[in-house]
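One protein chain is absent from this view; the other protein chains keep their places.
Think of it as A, B and C in the order they're written, each chain with its own count starting at 1.
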């Protein structure tokens, strides 16, 4: 089959590789019908994620059709149309039993953390993929939901909702500020209404992204180029700051911004992937009764978000900016990696 | 009356001052029967808390007898024996209505934050004190509870319990590590059992303090001088770290230690008062689903802890290491300030 | 002044009475600009609430202007435009400190439960009203919010939201069934989206009310006259029943219906006012891990709902079906009491 293979920093190829084979009784083999690219894939290609070995097929998002199930798979069958979750879950380790699938221990079939696809084992940017613990790592696509909506349930929607909105403890009436209006920030904005946020403030360097954020549900936008940006945030609250400040960039400056606008008793939810330590102003914050959270998505809300999409309560089509055929994988990477220029949010790559 | 007056960095005196007078209809005047000294008072004396002006009477802990109540005080009367909470609460601002008394806005009677006594207005290390919002800032002493136990409810017990145990989200079966076995760390240790902690690990540089911690409820102790201290902590868990890591010192090193031993999905509860920023290893922690909390005590658990003491379910006598008369205030400060030498935890100063 | 006075079962008059006078330093006198009638007022007039004595001015909802404040009122002033909450809160008793204002103990100014207006003391269907504990029982009307929207915050909106939606533990993705699509059921329906309900099913005997419910946010409607009503509910879930079943009528039959459609692990939230015991099928339910809640509104969410209305996030105008002048109080009662015929939901009575 064809697959997108990582060959070390800066090198990738869409090339012929052997078809995946079932290894464990809990495995399924899925024919990929639709996949997409995540910012994390770009990080891997830069060499930022050393655990990814050359020769690895990338990709941890996808929708497809089951072509084979192992003997211990009981809830799925050949022919089922499924979402491949970016997080595998063995369903039996201590972390899985607490719905912390991000830290699934797994076993010989897929050890270590929850994120293995396109990381520790071959991923979804391919014609076929082996999915470990299929019963717990695949989700049926509801009738009427198109692949390109379903594929947003692999990673971006549960990540924005769980690590931004839920970890931020968003509650009805809250003022939520989202720093960084890229795809993941938009996923936070698009789902903050599920807990009744009263105001959602998009903060970004780029005015165009701020405008775009309003289409996803932001009620307000502030340019972080404005030297008075913080005062403007405060003016949108009762003067004490926001209830929830979501960091959706991954650099020290934006994390610091989040801690500057959170109110006493408020929450800072870090969603960004960080490569460096940050200086935490604990001399000011120790007395502020603030809560700071971090996290990799558990995907425990995937079935719930799927239901909202199926019921038409969560419109997600606007995340999709470009569409490619599977054989145009390299072109899709080119478009996605030049997002500032192309305006790419999610590029859909379909068979 | 006599009072302990701050006269600028390094200077204090036990001297004659005018008696306090009622200023607002919600005030009470309390005759202090028992007071004590907090580590924060030593910080003030070093000049670390610039909001405290020379001339200020120090002290935010005390038990006494009401000698006068304002016209709007309805739940208390002259002669009532009361605990003076370190936090005043107006009972009507947005923060008070969410039980975040630490951030009580108050009004003309006592503006600003919740902690005003011995900070923004005159405090309890005196023969009498004016207490604003008496109905919400004073708590009746139950019959049978001695003053020297009740005075621990002014600050240290609710602080350890709320900011350490509760903000740490301690739950039955948890492994809790407390870094720093001074008075406030011991208050965390003494109350962690209220949420059923399975193991409580005291971590300190000082072996004597570790031994003492075991008398307060620690099941294990580890010297942080031991280069393998972290491995030892891990060995006391399932290898993934503690559920709750409480920082009870207030320096960057101990905060960092807390983040090194917390498990995926675990909590770091900062109780220490910090004067400097700390470097947060977000490059490691972003993926760990950890929660970090900070806080000044709200004292919303004071009535509950009072009930446990009255019922004999919380033994607190062991906090008291020294006793002084009110007129020996300066000697009590001397003993408390040389705690490493004198072994002082709480010094009780009684009329 | 003029007021609507209860003169025993079946008897009421719009008549001259003495103006209210301030009694406690925490009181305010409010000139009523807008008031409305609640189903409870009709119960009182039938004699169903014996605690209401003849001579009592009815009404516990209103918006008005402060004309006088007591000496201990610090957050409000003469001239302020305010919402009168149906629940008074002293802000200092054990129940108020836990935000359970429904059970406020109060003191000599207004003893007993939280609901006193138009019940134990004179109410708001008058030209003026005395409001005890003004700082905690009145809420400023935000600029731009009309009286007739603000008056819905006195009772109906917080009741539907707190006792239906919150006590029902509604969470994103839930299927919520509301049994009874009268005013209070509609308040539940209108606010269930604040916790991201996926489907909201209105169940009623009356097809017209079901259609109306869809305008308030119901996604589905089922006639309880249909012998297969329960099967229809089940078909709208995964076959196990609804996550949240809200009883919004107040008779044994509808309570029983709620327990018949709740899923294992689900919630039954009783909002209806009951006059009779109900037979609880505990022989079936003991094993179902269900939660049943009851409650009088605490109004602790009033400021939050006010913010949502001010931000335009909660449209409430559709609750208002009729408008009257204050002097047409008796006509407004007539229209409201014949709701089945007149279609009255909330009748607004304005100065």
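In the analysis below, a contact is a pair of C-beta atoms (placed from the backbone, for glycine too) under 8 Å apart; a residue touches a chain by one contact, two chains touch by 3 or more.
The structure presented is a predicted model; accordingly, all values stated were derived computationally and were not measured.
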item	value
Missing chain: touched chains present in the view	A, B, C
Hidden partner chain, touching residue among C:280, C:310 or C:339	C:280
Omitted-chain contact residue, chosen from C:66, C:86, C:102 or C:117	C:102
Missing-partner contacts on subunit B, residue numbers	172-173, 193-196, 198-199, 219, 301, 303-305, 307-308, 311, 313
Where the unshown chain meets subunit C, residue by residue	94-95, 98, 100, 102-103, 113, 167, 238, 250, 252, 255, 264-265, 270, 272-283, 285-296, 298
For subunit A, the residues touching the chain missing from this view	25-26, 71-72, 74-75, 90-94, 96-99, 107-109, 135-136, 300, 303
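Criterion: only the chains that are shown with their structure count from here on.
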item	value
Centre distance in Å when subunit A and subunit B are each reduced to the mean of their C-alpha atoms	41
Residue numbers of subunit B (touch at least two other chains)	94, 98
